[in-house]
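All protein chains of the complex are present and in place, except for one that has been dropped.
Up next is chain A:
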Amino acid sequence: MGKIALRNVHKAFGATTIIPKINLEIEDGEFVVFVGPSGCGKSTLLRLIAGLEDTTSGNILIDGRDVTNEAPAKRKLAMVFQSYALYPHMTVAKNIAFPLKMAGEKRDIIEKKVQDAARVLNLSSYLDRRPGQLSGGQRQRVAIGRAIVRQPSAFLFDEPLSNLDAALRGTMRLEISELHQQLGTTMIYVTHDQVEAMTMADKIVVLNAGNVEQVGTPLELYRSPRNLFVAGFIGSPRMNLINGRPAEKLNATTIGVRPEHIVVSTTAGEWTGIVGVAEHLGADTFIHVNTDEAGTITVRTPGDVPVQHGDTVYLTPDATRIHRFGESGLAM
């Protein structure tokens, strides 16, 4: 079981408030991603749940039990760190065995569990090596191995993929998702990369300056962002946020249109503009258009569109998919 609840959790370092007051429910078996720009408090929140930081006030409950003042080890959580935090003086086998050794498990049980974890993570032939002799991806797997042997009630991941190169990141993302399906254990995953958040999460918690901006499934956040921050943060390329006349026409302060919800034409459309940069990705083309009415607009069109810098194009937003935001920045 791994149901985690945060009740009015508040964290301050001296006079600086990092997390004003957070209430959050994480269901058993859920894959929850905390996402937000750097410095938004997402790592601090994870460390509060882990017990590596003390809460200033509020309570943290795991399966209904108040663990606010309990030591990290007592919370039955496992954590994978950004730097992997492997023990450099121990072999892979000893690294994975360490939590079991600390729990006072018998030697033959430790041996078996280490072998099992190594098999799941394709580490069997590296058990006698030291972390320094492994590649980044292998080290990441060892860190995950060390987490899974304890059969924790939840896994905490603190930006685990940010030290890997792009290709490996994709592979590891898939592996972690598969691991979640296999184990069915609650996972809390911190990242600043919204692509990771969108692809892995059952539920995304968008954080900004310590506040929860929105909680929802990836598609809920994509389809109905609650405010300007979420609208701008979720989705790649970013949503176009337009002030001025186009917004006024729709009785809003700001309107948002996702790049994929704009049609480009060389003959006619609602906004006229000149192509600044065209990024040809093969499957898609990202076109950055400087318009008079709406400022610089990014458009994503499928396939390879033959436009170049300096071309005049016409843009038409999909009227059914325009997001309207009021003066306070909230969706209308």
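Going forward, a residue touches a chain if its C-beta (ideal position, glycine included) is under 8 Å from a C-beta of that chain, and two chains touch if they have at least 3 such contacts; residues count from 1.
Just so we're on the same page, contacts and distances are computed from a predicted model.
This figure omits one chain of the complex; the name its UniProt record holds, of "Molybdopterin oxidoreductase", "Metalloprotease TldD", "Carbohydrate ABC transporter permease" or "Beta-carotene 15,15'-monooxygenase", is "Carbohydrate ABC transporter permease". Screening A:N8, A:N69, A:S83 or A:T312 against the full complex identifies A:S83 as the residue touching the chain left out.
Screening A:A15, A:A71, A:A166 or A:A268 for touch with the missing chain picks out A:A71.
Of A:P99, A:P225 or A:P246, it is A:P99 that touches the chain left out of the display. Mapped onto chain A, the footprint of the missing chain covers residues 50, 52, 71-73, 77-79, 81-83, 85-89, 98-99, 102-103, 146, 150.
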